[in-house]
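Every protein chain of the complex appears in place save one, which is left out.
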Amino acid sequence: MGTLEKIEAIRNGELSATENVELALERIRKLNGKLNAFLEINSKAMEEAGEVDRMLKAGEAGKLAGLTIAVKSNINVKGLRATCASKTLEDYVCPYDAEVITRIRREGGIIIGMTNMDEFACGSSGETSAFGPTDNPAAPGYIPGGSSSGSAAAVASAMCDLALGTDTGGSIRNPASHCGVIGVKPTYGLVPRQGLIDLGMSLDQIGPISPDVPGSVLLLEVIAGKNQAEGMMMDVERVSYGELNGGVKGMRIGVSPQFSNLTDPRITGVIEKKVEFLKDLGAEIVEIRLPHIEQALSAYYLIVSVEFFSATRKYDGRKYGKRIESVCGEEVLRRIMLGSYISRREYRGRYYQRALQVRTLIRKELSLALKQVDAIVGPTVPKLPHKLGTRLTPLEMYAYDYLTIPANLAGTCAGVVKAGEVNGIPVGIQVQGKPLGEEKILRVMRALEVESSKSG
Amino acid sequence: MSDSKDQDLNPKEIERSAEEILRVFTRVIESLPVEEETYYGQELVNPLRPDGEPSPPSVRREFRKCFISIMPASDDDGKLRVEVARWAR
Partner (left out) sequence: MTSKKLYCNCPTNYAEVPPNTNVCPICTGMPGAKPMMPNEGAIDAAVEISLMLGCEVVKNKPIYIQRKHYDYPDLPSGYQRTSLPIAMNGVLEGVGIREVHIEEDPGQYDPVSGTVDFNRSGVPLVEIVTEPGMRSPEEARNFLRTLTRVLEYTRKVRPEAGGAMRADVNVSLEGGGRVEVKNINSIKGAYRALKFEMQRQAERIRRGEVVTRETRAYLESQMITVPMRTKEFEEDYRYIPDPDIFPIIITEEMVERIKKQMVEPPHLREKRLARQYGISPQAARVITSERELADLFERVAAEVQPQLAADWFRTKLKKVLNYVNLKARDVRFTPTQLIRLLKLVETRKIPREHGELALRELVKEPDDPERILERLGLSPPKPEELDSVVNTVIREHKQAVCEYLEGKSEVLNFLTGKVVAASRRRADPREALAILRKKLEEIREKGI
């Protein structure tokens, strides 16, 4: 059952919100022990479902009425723990709701629980969690990708209807690709970040993860739009993506030779087939150039380390939680050290500011390329996921992010939809768009999804 | 605050790996052209917020309760308990 069909069923009374929550809790009970996708279950979910059912009866159902939403553990949900999968915030019970949570609740969505993740979103495999790694439901024994590992795994295993992830350098798109689900990183400033625990403030965005494109559209329509209480937002009141099934006929779609230079040929093979599909559907395929895509990675890690260093200064162990340096894992500590070092007065010009200049370069390149086309398609992750427990060097780990980082550095939007499989492991195709170009990329994603369901 | 770790991290080794990463990354971006720095996720206008009526006490009362409840230590007045300053001893 697709997301829209489920909503319909709930509206019709074929399925109550309470039953839907029971269904999810049952799946979680059955699967979470093995998958480790959830860190905490909302003990009030049934109670909240009852309330939604009452509202449904009264005809006051919101857009998400009765759907179960999993939330990444770096988003504040009042009364639950936003641990960031870290010992630092192990006991941090959120004193407030993030703005996106307020919006989800308003539309009748039910927070089913908090999902596992890489510690403070530092990682691309889901393995840096202080509470153990998450398994990949679509390819057991392999990493689910990260850092929104638990959210992607929860959606892939139908333990929830929809999930919130966050994406700083690919953290929604990477696990969506590895788990074979849909994920969207919205334009920077489209979705409120109030209540999102920082990794890199100038890069972070909250976005949807879902089993199908309409699910992501629905959740995005609920969470997107200006929040008066924060400054870094686009001047967009609300979004509505009506023309989802408009197809790609006549659209200009960019591909870049730089993608395949960085990517496992088996993955490139899967992606190229999908490009052919799009061509068959009437899209015009245009070659674009992104000459410095490889260097974006270096700039990204320098910038994110400095912002993360700054963001973690509040974890001094005085007001809540524990002092971060005393309890955190290796990757978190490495980034704090790196950020602390390169923001020093004598080094900031050489490293930090230099990286910010490269960011400008990437932004110019990407926006130039996007001027020529409606969307850019290509691989999401250049490598296949490794087996859980394989030890990678930090640089090997970072290499997962080559293709997702540019959209974060440029503040543009991008989404992922499953393109195929390599040795039974899902491979996602990434569709990138202009700032606020969500409607176009969602249309391309929907076309690919419909095409796959026909052929698959 | 103690620096004792729950796990066996070797900060020296992590620091070395950070230095290695820095070396590699700096080499990569060294030769790229000089540009203005981009500090923000989007370049927007100059937003300010008018001064005016503060938030209602009810909202703050609710938060105060939660805030005090998650404090590792507090006194009877609801102040956060922290260390005594070394210079004031």
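To keep things simple, chains are lettered A and B as they appear, and every chain counts its residues starting from 1.
Basically, a residue touches a chain if its C-beta (ideal position, glycine included) is under 8 Å from a C-beta of that chain, and two chains touch if they have at least 3 such contacts.
Worth saying up front: this structure is predicted, and the values here are computed from it rather than measured.
Novice: The complex has one chain that is not drawn here; which of the drawn chains does it touch?
Specialist: A, B
Novice: Return the single residue from A:Arg313, A:Arg350 or A:Lys387 that touches the missing chain.
Specialist: A:Arg313
Novice: Could I get the residues of chain A that touch the absent chain, sorted low to high?
Specialist: Touching the missing chain: residues 74-76, 82, 84, 89, 92, 95-96, 98, 193-198, 200-202, 229-232, 306-307, 309-310, 312-316, 318-321, 340, 343-345, 348, 352.
Novice: Across the whole complex, list the residues on chain B that are touched by the chain not included here.
Specialist: Touching the chain left out of view, chain B contributes residues 39-41, 44-55, 57, 59-61, 63-64, 67-68, 75, 77-88.
Everything that follows uses one rule, which is that only the chains that are shown with their structure count from here on.
Novice: In whole angstrom, how far does the Cα centroid of chain A sit from the Cα centroid of chain B?
Specialist: 23
Novice: Provide the residue numbers of chain B that touch chain A in the complex, in ascending order.
Specialist: Spelled out, the residues of chain B in touch with chain A are 1-7, 9, 11, 14-15, 17-18, 20-22, 24-26, 28-30, 32-42, 44, 47, 63, 66-67, 69-72, 80, 82.
Novice: In the complex, go through chain A and note every residue touching chain B.
Specialist: My answer: residues 78, 87, 91-93, 95-96, 187-189, 201-203, 231-235, 292, 294-295, 297-299, 301-302, 316-320, 323, 325-327, 329-330, 333-334, 337-338, 341-342, 350-351, 353-361, 363-364, 393-395, 398, 409, 411, 435.
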